[in-house]
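The complex is shown incomplete by one protein chain, all other protein chains being positioned as in the whole.
Chain IDs A, B and C follow the sequence of writing; residue 1 opens each chain.
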Amino acid sequence: MSTDTDTTVIARTVVRVVVPVILLTAVALLLQGHNLPGGGFIAGVLTVTAFALVYIVFGREFLQRELLHVDDDGFLGGSIGEYGRTFTFGLALAASSGLAAIVVGELFAGGRYEFITQGVWFVYHVPVYHEIEIPTALFFDLGVYFVVVGALLTILAVVGRE
Amino acid sequence: MTDLVVAPLLVALFTAIATLPLRSAQRVQQAVSVFGGVLYLVAVAALVRAVRVDADGYLVYELSNWEAPFGITLVADDLSVLMLGLAAVVSLAALVFSVRGIPEVGQRISYHPLYHLMVVGITGSFLTADVFNLFVWFEVMLMSSYVLVVFYSGPDETRAALHYAFLNLLGSAVMLLAIGGLYATTGTLNMADMAEYLATVPASQTTPVLGLSALLFAVFALKAGIVPFQFWVPDAYRAAPAPVAAMLAGVVKKVGVYAIVRLLFTVFSVAALPPGLFGENATFLAFYGPVLLVMAIGSVVVGGLGAVGREDLDGLLAYSSIGQVGFIVLPLAVAASAVPGAGAEIPREGLVTLGITAALVYSVNHGLAKSLLFFVSGALSRTLGTVRFDALGGVSERNPTLAGSFFVGALALIGIPPLSGFFGKLLVFDVGAQAGSTVVLAVALAGAILTIAYFTLAWSRGFWGPPSDAVAGASVDRSFVLVAAVLAVSIVVLGVGFGPLYDLSYAGAQAATETQGYVDAVLGGSQ
Amino acid sequence: MQPEPAVLLAVLALPFVGAAVTPLVYRVLGERTAYFAAAVATACLALVLSQHGTHGTVSVEWIPQLGVNLVLYLDGLAFLVALLASGVGILVFTYSGGYMHGEPGQAKYYTTLLVFMGAMLGVALAADLVALFVFWELTSVSSFVLIGHYQRETSSLYASRKSMLITVSGGLFMLVGFLVLASASTDALGTSTFALFGYGDVPGLVENADAVRSTLTEQGLLLPVVALVGLGAATKSAQVPFHIWLPNAMEAPTPVSAFLHSATMVKAGVYLVGRFRPLFVPGGEDVYFAEAWLPVFVVLGLLTMTVAAMLAVSATDIKELLAYSTASHLGLIVAGFGFAVSYGGEAGAFHILNHASFKAALFLVAGIVAHEAGTRNIAELSGLRDDLPITTIIATVACLSMAGIPPFNGFFSKELLFEAAWETGAHFGGLWFLVPAIAVFGSIFTFLYSIRFLSLFYGDRPEGLGEVHSPPLAMLAPAAVLGLAVVAISLRPNLAIELVAGDAYAAVAPGEAHSFTVPWPIPLEPSPYALMSLATILFGAAAYPFYDRLHGAIARARTVPYTSPNAYYDGGLAALERTSALVPGYVQTRMFRTYAASTMLAVCALALGGYLVAGVTVPVPEGLSSLTVLGLVGGVPLAVVLLVALFGAAAVGIADSHVAGVLTLSILGFMVAIFYVLASAPDLALTQLVIETLVLLIFLLVLDKLPAWYGSLDVREAVPDAVVAGVVGVTVTLTVLVTTSAQPSQNIASFFVERAPVPEEHGPVLVDSGGGGNIVNVILVDFRAFDTLGEITVVAMAALAVLTLVGMRNRGEDV
């Protein structure tokens, strides 16, 4: 059942505009997190609010079919399955980024790096930016982001289904 | 290879992650899960070996490469590896049991990841040397156990899990308050750093610490289900699926016990009390000795009495767990009172170690025996659909191996030689005798007699007697019998060859009281 | 001469190995497993006999860390008990071959019996207190299994539980006694020891009896230790008032009764008393008294001897009669060991042998009668001599011995007891003359029931008794062997003493002791004790015509309320179950209100107790006196914010609907966010605001699933709740006040501030610093990333939790 008639044009239009802005903010918060307010957690929660907005205004069907392109095939499949894979990926990413430190330590530093040792890599002489700082913590933060997004969306979707 | 310290935790964590996307391939998921359990056992065994062989007895691991006390530090010493060993054995047994013991749908939805994450929480709690990190792993352990308790999602399970979750959430709030307070008062979260600070700073500067430690202690007692924090125990154990009940009673409870031993004896034992109620030169343990004694007596009495009149096996085992934890706390109470400066008439350091050794031996025995009993109960429940005594009877005729395993487990808890439980009881009695405490001996004897009373009752009502219709027509899955039998054999082997377990427990007890060794190992690593 | 270590170990190991392979043997041999077991017992007997006359310890390291080793010790007493365990074992196994024909559960039966035999041999040989206890409890457990052999019978279940509860509990008391003893040995010997007899460089308790005893006396532990050890012995040997389990134990198959509950296991108790006798009875010529020891065991023994003999007279079942009789005779032995004079030890040691011979024979006879006549009721049995001629001869010999009629062996040991009783009584005079008097009084009843048992075989054969078959050879032969043993000892008592009982006496006597002799066939010189024996027989004969009246009178006396230990046992268990019902009734009420209140009160009590003990002083919060500390700029707004938050929180409680409540709660959320802003924590403010929105959404999702109405507020509930809440509030406030005012001299925070950002001098790759401007984030993903890893698994699990709750709902266990 299409939900197009349930919400007002105003709401739908506003959401169309706002959701990309929210997502963009989220990404910005994620990337600037190491130096400015932000980080994986807040970015994840913000992303979820964007999805929630779509859920509320456009309905679950729309989000599944039009945005995620999945069919609602049962309890563990469909969007819930996608969300599940998202937080699994997040966990795997966060944990693996920690494990990578051990491996790198073994290979290059004689076993000196413990689990989740983080480093920062500076790239100099980049046009415009001059130097770029790439913290390895970003990968960990990305893991946090995906876990938060996946888990909260799972909760929202499962409870919303009821 | 200090990476070994973090290895068990990582094995469990990656197993959990690996089982998550395998939900559509049931067999593969089970295989990965059990393989993860085996790998966990191997990792723990390697860690035990490393700690025992390593001359210092301490393996320190500084996460994220930040030195203690600033980063989070993991410490594997004799105490933590003993508990890890118990966790590894019981968790593998429970995992094998789960493959046939948990409904397939449940396994597919979430059982395996949750189970391994519970193991992650347990592992982290045993290893960490950071109070806030301890809180985190407690949360991981509890979050998974909430879900596993409510797993069958019926009205009874939901009620039990609600009580369990709410009480433990209260506990979490209290713990957070205590940790915040400790940080504010001592300026550190690292246990070794805290111990060193408390040992060097005059008592007048750290007066709130005793109350804060009492808040922490209450939370640990809540996890261990010690009276008066036992309310959640009977219903939660009864509601949880058998392998989960086995883990809760066998291992999660011991996390509480471990935390009590670690915090009280390693960290707070060096903190001096201002002169007052307990005289000059008293330490915090002077306060905890009587407290532990009262709680132990309460546990033995409430658990033992509660178990005698139960109408179902699960209920009996659940109450029994409350009583048995009393036997673990009892020698700890004596040990706390015997610490020099704890206000004892004659401080006896030997008695301190002996008391903790007794508690550790009893913990290991209870972990093995009680999980074995829950497995038998689970096997019956899964086969017959009930474990009410009026529906049981004659199991020993129908399945002698399963019944025999139950018999061994029950005898181990009663303390019949030469099972591992006998030495647990022996040491508890010995602690009482050496302390010359009539109260301790009387409580231990009363508790032991109650144990005989309820286990003979369970045996004659459930396993002897004419086979009920349900029992006569049932056949128990072989994997259940296998798990129970293996544990029963291990209880016999650990009893007959008690030496190694005693050595491990004794080393664990020494590690628990060796505050200076712990501090040097943790803080010395960075200097 | 030292015993051969390998032989002693083999004696101990054989039965256990035999038991381990019995299930396999049973598959091959079937019912003939009985003879396999008999062969094992024969081998044990041969090994035991080969060590006759040797004396010494053998030790095998077991748990040296605890000072616990498998120490075996062979002397006369150990030899005697080992002899009984293996010798009677052979006969009982052979007898079982006939008796158990066609019975269920034979593999288990023989396995358990063999385990029992091994355990009994262990009890006899162990000289380490812990090892002794190990075997001791093993006999209790095997007895439990054997009594419950007919596991479908309610009476078997009742009997087995009773025996387990009484004997194992008693054993635990004994263990405590052992531990107190070992603990005292530290002070007495300078080193803690569990060894009764020394080995290597470990001192033995018995060898240092005087030192141990004086230390115990000094510490006031002598009576407790004697009493604790006595409790173990009394429960095991069915002494009054713990005799009640023994008659019920007759639910076991008769061979078991003969073996465990007459000849061997119940002897473990008296054996223990004998073992400890040299430790607690001082040595010397004119010793008449042993502190704590004599009062405890003479009273216990004589009481049991008399009461159990009277109960035997009131018995209606032949096995019940024999059970009470067994208790009575064990009482005799205990009393004998209790006396400090040498006759006492002689009586005890000799009676162990004599009692085993005639009582085991009588049990086997009872088994034959029950098996062949189909009833065990005394009233229905009579005149069996024509049907069971050989059995009658055996029974006659055994009964006369049991009655204490010269020249049968039972007479001699009883005569020795009378000597001990008279000597002790005469030495102290006065009320002490009660001791010999009671001994005689009890013996009269022994005489009575012995003759009554004998009368089953004589007199007229009642009408109602059906056909009585001849017993199979496998059952008759063992009984005959035991009967012959009675005859042999009766004919040459002094030889039996020289070979076995004399050494056993030497083992229970303190210090150096010699063997002894008895006047055979009857004591010719007139003496007080000879007169006591004569009186026993005369009074007994005179009273026998009134047997039925006595039987009735005692049976009626047993119904008097509050006098029966059985009533206390049953009543105690029932009371226990009633009390147990109170636990869910009053403690585990399944009411969350109670749970939470009790838990929180306990938490608060602990914390407040801690503050009180440490003498915490409550600091006056400076913030109240001057708002400026809240921040020069944000002072007033901060106060306003907190005030609004407070009112918002209060308003949640009185909101009239769920939606209103949730929305009111949002005020609190916003206020906290503002608080974070004012406190310069943009990260927290940001998180708080976004979470606030999300929480509201989730609330709205589940709101209509919640019940709309929770019930009205009851003042009687509200007041206690308010009190609990108040206490919790006070505790938390106090905690916050006392901790925030603390000024630790160290703080890890400064380290974070220093290390989090990128340092001035950085290379292309940096791992020594956090490398980030946002300390909060650096802490989260670097300094304490491990915490974060844990927390994100919690978040993931929250999702799994919701999945599980919804997915498993209503599926339960059935899926």
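FYI, contacts are C-beta pairs under 8 Å (C-beta built on N, C-alpha and C of every residue); 3 or more make two chains touch, one makes a residue touch a chain.
Here is the rule we use: contacts and distances are computed from a predicted model.
Per the UniProt record, the chain missing from the shown structure is "pH regulation protein F", taken from the list "pH regulation protein F", "Type 2 DNA topoisomerase 6 subunit A", "NADH dehydrogenase subunit" or "CoxG family protein".
Touched by the hidden chain within the whole complex are the displayed chains A, C. Of the candidate positions C:Met1, C:Val640, C:Leu706 or C:Val765, contact with the unshown chain belongs to C:Val640.
Within the complete assembly, A:Gly160 is the residue of A:Gly90, A:Gly119, A:Pro135 or A:Gly160 that touches the hidden chain.
Contact with the omitted chain, checked across A:Ile56, A:Leu76 or A:Ile134, is made by A:Ile56.
Considering the full assembly, C:Ile674 is the residue among C:Ile674, C:Val738, C:Val767 or C:Val781 that touches the omitted chain. In the full complex, chain A touches the omitted chain through residues 1, 3, 6-7, 11, 14, 18, 21-22, 25, 29, 36-38, 46, 49, 52-53, 55-57, 59-61, 156, 160. Seen from chain C, the chain kept out of the figure touches residues 633-634, 636-637, 640-641, 644, 647-648, 651, 655-657, 659-660, 663-664, 666-667, 670-671, 673-674, 677-678, 680, 682, 685-686, 689-690, 693, 696-697, 700-701, 703-704.
Just so it is clear, only the chains that are shown with their structure count from here on.
Each of A-B and B-C has its own count of C-beta contacts, and the greater count is at B-C. As a whole-number value, the distance joining the C-alpha centres of chain A and chain B reads 37 Å. With centres taken as mean Cα positions, chain C sits 25 Å from chain B. Multi-chain contact residues of chain B (touching two or more other chains) are listed as 13, 16, 63-65, 109. Multi-chain contact residues of chain C, defined as those touching 2 or more other chains: 767, 782, 785-786, 789, 793, 796, 798, 803, 807. Chain B contributes residues 1-3, 6, 10, 13-14, 16-17, 20-21, 23-24, 61-65, 108-109 to its touches with chain A in the complex. Put simply, chain A touches chain C in their complex at residues 29, 33-42, 45-46, 48-49, 52, 56, 75-76, 80, 83-84, 87-88, 90-91, 94-95, 98, 113, 115-124, 133, 135, 137, 140-141, 143-144, 147-148, 150-152, 154-156, 158-162.
Put simply, chain C touches chain A in their complex at residues 682-683, 686-687, 690-691, 693-694, 697-698, 701-702, 705, 758, 762-767, 769-774, 776-778, 780-782, 785-786, 788-789, 792-793, 795-796, 798-799, 802-803, 806-807.
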